[in-house]
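Here the complex is missing a single protein chain, while all its other protein chains stay put.
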Amino acid sequence: MTEKKTPLLDELEKGKWPSFVTEMKRAAVKSESAGELLQVLERSYVEHRGHWKHGGIVGVRGYGGGVIGRYVDEPETYPNVAEFHTVRINQPSGFFYNTKTLRTICDIWEKYGSRLTNMHGSTGDVILLGCKTEDIQPIFDEYSEAGFDLGGSGSCLRTTNCCVGPGRCEFACYDTLEACYNITNEFMDELHRPMWPYKSKIKFSGCANDCTGAIARSDISVIGTWRDSIQFDQAAVKEYAAKNFDIQGLVCDKCPTKCLTYNSQAQELSVVAEDCTRCMHCINMMPKAIKAGKEKGASILIGGKSTIVQSAFMSSVVVPFMKMEVESDFEEFKDLVRRIWDWWDENGKSRERLGELIYRVGMGKFLRECEIPAVPQQVFRPRANPYVFWQQDDLDKSGTALDGSKL
Amino acid sequence: MTEKKTPLLDELEKGKWPSFVTEMKRAAVKSESAGELLQVLERSYVEHRGHWKHGGIVGVRGYGGGVIGRYVDEPETYPNVAEFHTVRINQPSGFFYNTKTLRTICDIWEKYGSRLTNMHGSTGDVILLGCKTEDIQPIFDEYSEAGFDLGGSGSCLRTTNCCVGPGRCEFACYDTLEACYNITNEFMDELHRPMWPYKSKIKFSGCANDCTGAIARSDISVIGTWRDSIQFDQAAVKEYAAKNFDIQGLVCDKCPTKCLTYNSQAQELSVVAEDCTRCMHCINMMPKAIKAGKEKGASILIGGKSTIVQSAFMSSVVVPFMKMEVESDFEEFKDLVRRIWDWWDENGKSRERLGELIYRVGMGKFLRECEIPAVPQQVFRPRANPYVFWQQDDLDKSGTALDGSKL
Amino acid sequence: MAKLDQGPPNYKEMLPPIIKENYGKWQYHEIPQPGVLKHVAESGAALYSVRVGSPRLVSIDFIRDICNLADQYCDGHLRFTTRNNVEFLVSDEAKLKELLETLSAQGYAVGGTGASISNIIHTQGWVHCHTPATDASGVVKAVMDDLYEYFESMKLPAKLKMGLACCLNMCGSTHCSDIGIVGVHRTPPRIDHEKLRKTTEIPTLVASCPTGAIRPDPKNKSVVVNEDKCMYCGNCYTMSPAMEIYDPRNDGIAILIGGKVSNARTAPSFSRMVIPFLPNNPPRWPEVTEAIRSIIELWIANAHKGERLGEWIERIGWEKFFSLSGLPFSEMLIDDYIFARETFRTAAGFKY
Partner (left out) sequence: MAKLDQGPPNYKEMLPPIIKENYGKWQYHEIPQPGVLKHVAESGAALYSVRVGSPRLVSIDFIRDICNLADQYCDGHLRFTTRNNVEFLVSDEAKLKELLETLSAQGYAVGGTGASISNIIHTQGWVHCHTPATDASGVVKAVMDDLYEYFESMKLPAKLKMGLACCLNMCGSTHCSDIGIVGVHRTPPRIDHEKLRKTTEIPTLVASCPTGAIRPDPKNKSVVVNEDKCMYCGNCYTMSPAMEIYDPRNDGIAILIGGKVSNARTAPSFSRMVIPFLPNNPPRWPEVTEAIRSIIELWIANAHKGERLGEWIERIGWEKFFSLSGLPFSEMLIDDYIFARETFRTAAGFKY
């Protein structure tokens, strides 16, 4: 298949890091499109430019997204990748797989596609990289039959994503895997039928280490936390001390609020719980000895996104603490995001992400209209200007003649 | 004179802080306008509103500013303050006076005005508070004769201002008094004949304590500093130690860069000079033992102003270090501000302060067009977005077809 | 004819001999007692400066009084500070005690040095300006009376610098003060269409509104204000007398705290709004004096030695300040202007 030479790409088969070129060549053994893709890429390496175009809308019946249309710019030269679309398959929570499921993915893709995938896309999907327009519906049909569904693309709820959480992490403050699964299922319509001003993303991290990068990468960032005090196992503290672990220097001195004290005599830790910001540092350093509090839940932060158009935004706190209970079906969270999306849908301009909208119209208006109480946790610091929008109805206007007449 | 009652204001003659009401009453003994001013003010206290209007342009021949026109809103009721203008007299550097000069100010004002003044206005002027239109020119003529000049108002260089500096402060890193005097004299035309988009202010502080509030209150902030290392008098350090002054806790622990070390054994201080940011803290705490470096000068910061219109701005560094030498007549500084004002004058919109203009068009453009080198000291941190305006002339455009044709 | 452009009086003529002799040669200073600075020069000479509070709005009688004192104790030399206090410059130590006694006898306020509250930088208010939302001198008098103990002593954790501005123009430079007292309007301007037609250039007026709330109304040869967009800055009133914005029932005072301008330890910082509105209640503005006193007492009780008000709050966190102070938090305090974004808590770490 790959008779044509790829001298530049071949260079990238050397070195210790696993090679995507090798992977492309493996795919190309049985896939003509993968073979041509290598040629197109080699040419890009020579010319320092890409050769792909976006184009007409491609998709499956009943959905508005999930497929990214892509065409090579010289279809005559590269007929096998003239159409080379991407299909996004919604991944299982936490990227957990059994081999049967993975093999099913491979088997179907082998029938129709380039044999190339991304495991996974940057949002979280299984990315099936490169197929023809005519095959899109059959591909979907077969995957659907096998228990898979498409992920998001376009102005919709995008594929949600979560950290490994309680599946394998002692730090998880809520069930990220179940939250992601349950909430994704709740919002199937929002995921599959784009109808908003722009895309919206949710990421679930079990604690403030934020292993999904939610705060930077999702409009709605759900970050596990707790409301009471961190807990100590003082026997385990002593074990760390016995191993000459520098508790004072590496743990206490780096506590951002200096609320953690090490008594080196007694070899015991103590904390001023109300001053702890639950940053996770001490827990990270001494997982055997320090644990999160008992009253667990999550902070909800809103507005994260990358650079286009108004600059990158990080999410910021809107609900400092919310219970994320499987038992109550995450109702409080679902209600909240519904209110927020409705508001955004009503007020947002085309291609305006949630964070940009809040910035444009003001956090105060956002909170008021979404019925979220204002609390000091929402800001690093209060406003520096005195330009308050007063609710005119709350004022005593009896003496104010607004028509210009003297008072 | 003040037959009329002022029960609310009378309340403000009580208490330990010196009373402006008492001052107004003293003036009112011989000044009818001061008497009426008391009435107007009492009425404001009753009604919770002001009674002053701005109005037509008032001024003196040859100048475009220096006088603030003011009229009461009910001239029939208050004929003596129907016209009640303010004259701004440029103060001597550092607010130093001999009593002869002060008495001259009083004597002339007694002849024409309300007998009321502000010592001083918030920008720095001697504020002569309240006179009639017809008296403005004679007032100016007499003050001028006696060696005074008007300060600024309108879209001009405003009255400059400086800290006490070498006159009485061991911290002064350049001669603030002379700089203020010399530079004010250089820019008489800019001060007296408004011609810019808006006002521009300069304040001179002898060190980073910034006792004029320059960084917050002036478009051009000249803040004394040094380029080499702070100096110690170790004998004096020992004296502080002997008095049980907590050198470690109150000085070293609060050094922002932790570059200052106290050897409590030897009772000696040492510094990593290249890490010192010259914040003044240690010098403030131990003025007998720690001194600024020998190579003194100033940092020039640009753009400070208060809230109207785009929010308050603080000045930011444009020239990290400049010699401020009396001998060279402050030439480097004068050249710099001329370039900056010219650029502002050319590019600024009406009522756009320098800081707002720089924000609008970009710091990079400002630096480039004012021929100021870009250095990392100008920013806390570099840009977080990749939206660089590339100078197209520096690029290799030979392969770029800008007319839309294929490359 | 008046001489033009002769510039301010030459400061050199104002300096007392001790300063001329030791100009730029000062070695250190001490504060022997509140209100008295002792500066010692390399030559060994010592200059005593006695700081006296001033209402700033003073009669020429006041100026003549202090001139008399300066003649008597300072060989005719004195100065004012950048905070409008008077400083008597005493070069003869013998005269220091006498001066202090005289000042005390005559009821002058001596203090404002070191870890104290000095005078409040302030503005014109109802005395002379046309846009005030509150008075200046009156509020200052009420607050300084209330806090006088902290002016005449040096028992605060650090210096406390206050500013007052009677409207959002902020002539009092309250934007970087430990405590800023700002007069605020809360209702949109009222348009006097007739006056507007006579006095105002409409495009300039329209351009002056920072939020774009003013639209031209060509039919009416006037303008309309979109009241939802107005945040009552009064900039339009500065541009046009036909846009009156004062409103006795709704004007009042906002409190912003935690700013500073010195670079000592921490970078200069803006003051932050903690109370969006207190009523104008002359002559003594009790709501304002009480609010300020509570904040100061909280600071005294909790700050480390040497910690400015804002430095303390930044250390404990603004959310903690609100819980300690009991001040109500509301969306009014959340920034929604141009640079709002940097104030949002883009982090999962905070105190409850």
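The letters A, B and C name the chains in turn, as written, and every chain counts its residues from 1.
Convention: contacts are C-beta pairs under 8 Å (C-beta built on N, C-alpha and C of every residue); 3 or more make two chains touch, one makes a residue touch a chain.
Here the structure is a predicted model, which is why all the values come from computation and not from measurement.
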Task: Chains still shown that are in contact with the chain withheld from the display - done: A, B, C
Task: Candidates B:A208, B:V251, B:M286 or B:I340 - the one touching the absent chain - done: B:A208
Task: Positions on subunit B where the hidden chain makes contact - done: 208, 210, 215, 223, 225, 227, 256-257, 274-279, 299, 301, 303, 313-317, 320-321, 359, 361-365, 367-368, 374-390, 392, 395-405, 407
Open item on the list: Just checking the interface: what residues of subunit C touch the absent partner chain?
Closed with: 263, 267-268, 339, 341-342, 346-349
- [ ] Over the whole complex, note the residues of subunit A touching the chain we left out.
- [x] 8-9, 11-12, 14-24, 26-27, 34, 37, 40-41, 44-45, 47-55, 60-63, 70, 84, 86, 90-103, 105-106, 109-110, 115-120, 122, 129-130, 140-141, 144-145, 147-149, 161, 163-164, 166-170, 172, 175, 177, 181, 184-185, 188-189, 192, 208-217, 223, 250, 254-256, 277-281, 284-285, 287-288, 306-312, 314, 349-351
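Following the convention adopted for this analysis, only the chains that are shown with their structure count from here on.
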Open item on the list: Between subunit B and subunit C, what distance separates the C-alpha centroids? Give it in angstrom.
Closed with: 13
- [ ] Provide the list of subunit A residues touching at least two other chains, using ranges where the numbers run on.
- [x] 384-387, 407
Task: In subunit C, residues with contacts to at least two other chains - done: 168, 175, 210, 233, 247-249, 270, 337, 339
